[in-house]
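Take a look at this one; I'll ask things after.
Every protein chain of the complex appears in place save one, which is left out.
Here the chain labels run A, B and C in written order, and each chain numbers its own residues starting at 1.
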Amino acid sequence: MTFRPPYRGGRHFLQIPGPSNIPDRILRAMDYPTIDHRGPQFQVLARKILADLGELFGTAQPVMVYPASGTGAWEAALVNTMAPGDQVLMYETGHFAALWQNLARKLGLDTETLPGDWRHGVDAAAIERRLRADDGHRIKAVCIVHNETSTGVLSDVPAVRAAMDRAGHPALLMVDTVSSLGAVEYRHDDWGVDVTISGSQKGMMLPAGLSFNAISAKALAAAERGGMPRSYWNWQDIIQANQKGSWPYTPATNLLYGLSEACDMLREAGLAQVHARHIRHGAAARAAVAAWGLENNCADPAEYSPVLTTVRMPEGHDADAFRAIVLDRFDMSLGQGLGKLSGKVFRIGHLGDFNDLSLMGTLAGVEMGLALAGVPHRAGGVQAAMDVLREHAAAAR
Amino acid sequence: MTFRPPYRGGRHFLQIPGPSNIPDRILRAMDYPTIDHRGPQFQVLARKILADLGELFGTAQPVMVYPASGTGAWEAALVNTMAPGDQVLMYETGHFAALWQNLARKLGLDTETLPGDWRHGVDAAAIERRLRADDGHRIKAVCIVHNETSTGVLSDVPAVRAAMDRAGHPALLMVDTVSSLGAVEYRHDDWGVDVTISGSQKGMMLPAGLSFNAISAKALAAAERGGMPRSYWNWQDIIQANQKGSWPYTPATNLLYGLSEACDMLREAGLAQVHARHIRHGAAARAAVAAWGLENNCADPAEYSPVLTTVRMPEGHDADAFRAIVLDRFDMSLGQGLGKLSGKVFRIGHLGDFNDLSLMGTLAGVEMGLALAGVPHRAGGVQAAMDVLREHAAAAR
Amino acid sequence: MTFRPPYRGGRHFLQIPGPSNIPDRILRAMDYPTIDHRGPQFQVLARKILADLGELFGTAQPVMVYPASGTGAWEAALVNTMAPGDQVLMYETGHFAALWQNLARKLGLDTETLPGDWRHGVDAAAIERRLRADDGHRIKAVCIVHNETSTGVLSDVPAVRAAMDRAGHPALLMVDTVSSLGAVEYRHDDWGVDVTISGSQKGMMLPAGLSFNAISAKALAAAERGGMPRSYWNWQDIIQANQKGSWPYTPATNLLYGLSEACDMLREAGLAQVHARHIRHGAAARAAVAAWGLENNCADPAEYSPVLTTVRMPEGHDADAFRAIVLDRFDMSLGQGLGKLSGKVFRIGHLGDFNDLSLMGTLAGVEMGLALAGVPHRAGGVQAAMDVLREHAAAAR
Partner (left out) sequence: MTFRPPYRGGRHFLQIPGPSNIPDRILRAMDYPTIDHRGPQFQVLARKILADLGELFGTAQPVMVYPASGTGAWEAALVNTMAPGDQVLMYETGHFAALWQNLARKLGLDTETLPGDWRHGVDAAAIERRLRADDGHRIKAVCIVHNETSTGVLSDVPAVRAAMDRAGHPALLMVDTVSSLGAVEYRHDDWGVDVTISGSQKGMMLPAGLSFNAISAKALAAAERGGMPRSYWNWQDIIQANQKGSWPYTPATNLLYGLSEACDMLREAGLAQVHARHIRHGAAARAAVAAWGLENNCADPAEYSPVLTTVRMPEGHDADAFRAIVLDRFDMSLGQGLGKLSGKVFRIGHLGDFNDLSLMGTLAGVEMGLALAGVPHRAGGVQAAMDVLREHAAAAR
């Protein structure tokens, strides 16, 4: 019997901060017979996708497509460029930064983490200080998360690049954009990033199962002269195969169909417009949170995420009990608190294939859920968000 | 190039009062290769569907399935039972009642219409009076619309039956349930209806393309001894073929796949629960309309439709200009005013595959649209609707 | 539980002569949310489809699209143009001609049928003779079936037109192309047809549920001054609505998505190439039948159908027992004998979305089935068909 959740009436609101809601066009594009991955039609597809990805990442350099989760692309970035025991500098913006650090450590790297409070983005000045102190250039890479999905904080990538440049430090800059790419402006080449890691299931509006490494000439050179023992993640094999419109092992063709469609749709809607929409939705969601009298986990207005809003629960109230009520009563999945924020926050995803009215439904579900769960709050959040959206719409005339 | 509306970001809100939003499960069920309509597997499907439909219409008698729009099922009801020149009594609840009357007239019937103000349901007493005056029983059928989709008014079918019984009149009772079946309680047998007309694209959550006649023994007897020249719509041929698990001409197999799934889903969610949901959504939508200070087109609270809410525009404001703004800014389709209500009302569909949060998004789109279009109104409609839904959710604990 | 035939391994061969196998692209195009049938996007779709259909039927005049089976389009052709009691001349090419005649009679027309032996096409000379004898021009329409799906015989439409012209008779020429359009060359305007009837589920590669009337100015004039009482099928209402990119009642939008895709695909493959493919497959299928030593039901080589091959069973052998074995052992549905050919023939559909290798699989299933069913035949049919296809492929270099 085909797996389907029991029917409740109406469409589930998948408002975790990714995987995001998948547009019908993408699901339909994927639902098509697989073609020969060594045949001429596949080459047409492969070449189109590789060109599309350059546009999306803002790069004229190669982009690796892995049949893997985003976690795999984290691993790929490191094993291609770092030798066992190399030192990497991470910045603890939140749970995902911590997971990446954990992964690096498991791979045998010497990780050092600049501490964070999970409410702010990367402190570029702290990175600069640390790099300046690294006289011997033992640090081989600086690893940061663009949009920290656990905290709702967006970091300033160009500021980190500038800090590294000011420090005159040769470490590679690696940036996780799993939950930002496609949703938030990003420019791999212009911003001087060496390895950009991303995944399919957030701003790219695809199911999970594809992940990416955009690279720089410097990163590629590092891979060519070193890295760790590796095969699956090996950039050079992929680059070589890509030149013939193929991949070195069987690609996930049906997900690639979806990727092609996603790139077309983002182009069709206009990438700048898509970014503006995410910014607008972030603003509206925060207006709701403020009206409820709840606290945004992101402490610095300059770093609010356009992709999700992380809301701190009042002391003595369990975020997961609240989330369970919202799921049960309103068929909406909200994001849980992760790591040390477990139970203390809930996360509202407002990314991917999403619009003003879906956001209003989402915020209404939160507001009603707060009441049903007995969480102290003021009414009026939905109204406040609506005011924001209405003003945007009026200004757009 | 596959037809697709240009991508705007997020899901279109199709809040016309039908065709309604189609659940993914139904679209997927339909997207399956056609099978031989004369083969054994098809018979399994046909028999399942015919049993399902009995449950849905509340009847132990035959239900005809036509590969046709609801309009075809109107025609079918009449051509099977009425002879040319027969008199039929209609009740002008609104545009669809008027269209049906028009159709009857084109078919050569002698139609008489009891006038209505397009703001009330059927006046059973008026029908009783008219039937009592029909000494010679020239009137062969009484035709009413259960849920008048143009006005947002629900009529009381058992009251009409009782009126006919009190008048001791032998006319057939024909009821259009195109926009009510599946969404509003309906009992063909218990309510003594002779022909129930319905369509797939509203409460049944399917695309348009299938329509139905549920019949009574009395209606079938009328068909057997008379009716008009007919072939496509002929009940007897269908009943005979159905006994072998087939239809007399090529059925719309892929739509039947969807119908089977729809019946499963309604059963899964519980038909009573589905009806209660529609009632709840009607109440919430009306709370919004009242808070906006706008007027509900339905003048009698006992007759509010659970399926749609028809809102009257303030004098001097064009409903279609407002609707165009909502479509342009918020990617939501609202129903237009039909017939003599053109430009004077807009209609909010809240039927089919729909839930509390979708309704909140819908009402937010209306409220923001009112502001953008400069339609005089008070804020607070969304809040009022949310209060209704929240109280329901709290009571449901 | 979603209806699905039990899984047997591999794809069912649906080799009835329609509904034909539906290409994945069309199923996917249909599996998309319904849009507002009164909104601007729908108008884009409607206008595209109406233009596409003109190309497909070979006409610059209006084409009606009905949410109905092909049988409905038969009815539509007659009720728009014929008055009750009008005389129509049919030609009994086989079961479908007989069904149409039956339908005409039920609608109250005075039908006269020129007899046929179910093994030949329309005898244009017989029609000419009959029309010449109709001094008073009582005959209002000549109705023929282009490709008689029950017998596997293709009739010569231009020859009938020429016969009518020679007879100087004003009757309308009506042609059923349900199983030919899209698969066999057809030119509504050039051939002087007044009403062309067609359906979606054969050469057009769609599911059943849409049917068509292409008309002439003369037919439209007849409709404007007469016809029968009608509403659902009424051309004028449709033509008027089409001018605004709509239909007079709710269209089967999801089937229209498929229709748009089908027209694109036929254009992409090249209509002339599609026709040539059907001719080639007919030739190969007949080579197999000849090699088996079985008899083609079509008695005149000039009239072989490119769409299906109807094979006569040797005396004393039941076609349906053979078909049941083929279905059971090889998961292939073949067409049954219809009407007076019941049990005496089986029909091999080779139409729609079909190619050389699918035909070879089909013929192999027939040849193996003949052996398993103990039907006297010679081996070598598959080989003979393969020789035909190989030679074509060689010549195509």
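Here, contacts are C-beta pairs under 8 Å (C-beta built on N, C-alpha and C of every residue); 3 or more make two chains touch, one makes a residue touch a chain.
A quick note: this is a predicted structure, and the numbers were derived from the prediction, not measured.
**Student:** Which displayed chains does the hidden chain touch?
**Tutor:** Result for the missing chain's touching partners among shown chains: A, B, C.
**Student:** Which of C:174, C:222 or C:332 touches the chain that is not shown?
**Tutor:** C:332
**Student:** Could I get the residues of chain C that touch the absent chain, sorted low to high?
**Tutor:** 4, 6-11, 13, 21, 23-25, 31, 265, 268-269, 273-274, 277, 329-332, 353-362, 364-365, 367-368, 371-372, 379-380, 382-383, 386, 389-390, 393-394, 396-397
**Student:** Can you name the residues of chain B that touch the chain not displayed here?
**Tutor:** Chain B touches the missing chain through residues 1-2, 4, 24-25, 28, 31-33.
**Student:** On chain A, where is the contact patch with the chain that was removed from view?
**Tutor:** Within chain A, the residues that touch the unshown chain are 1-5, 11-12, 14, 16, 18-19, 21-22, 25, 27-41, 44-45, 48, 66-72, 75, 84, 102-103, 106-108, 199, 201, 207-209, 228-232, 234, 248-255, 257, 260-261, 264, 327, 333, 336.
FYI, only the chains that are shown with their structure count from here on.
**Student:** Using mean C-alpha positions as chain centres, tell me how far chain A is from chain C in Å, no decimals.
**Tutor:** Using C-alpha averages as centres, the distance is 53 Å.
**Student:** Counting in whole Å, what is the centre-to-centre distance of chain B and chain C, each centre being its mean C-alpha position?
**Tutor:** A distance of 34 Å separates the two centres.
**Student:** Counting only residues that touch at least two other chains, what does the list for chain C look like?
**Tutor:** In chain C, residues 1-2, 4, 25, 28, 31-33 touch at least two other chains, as defined above.
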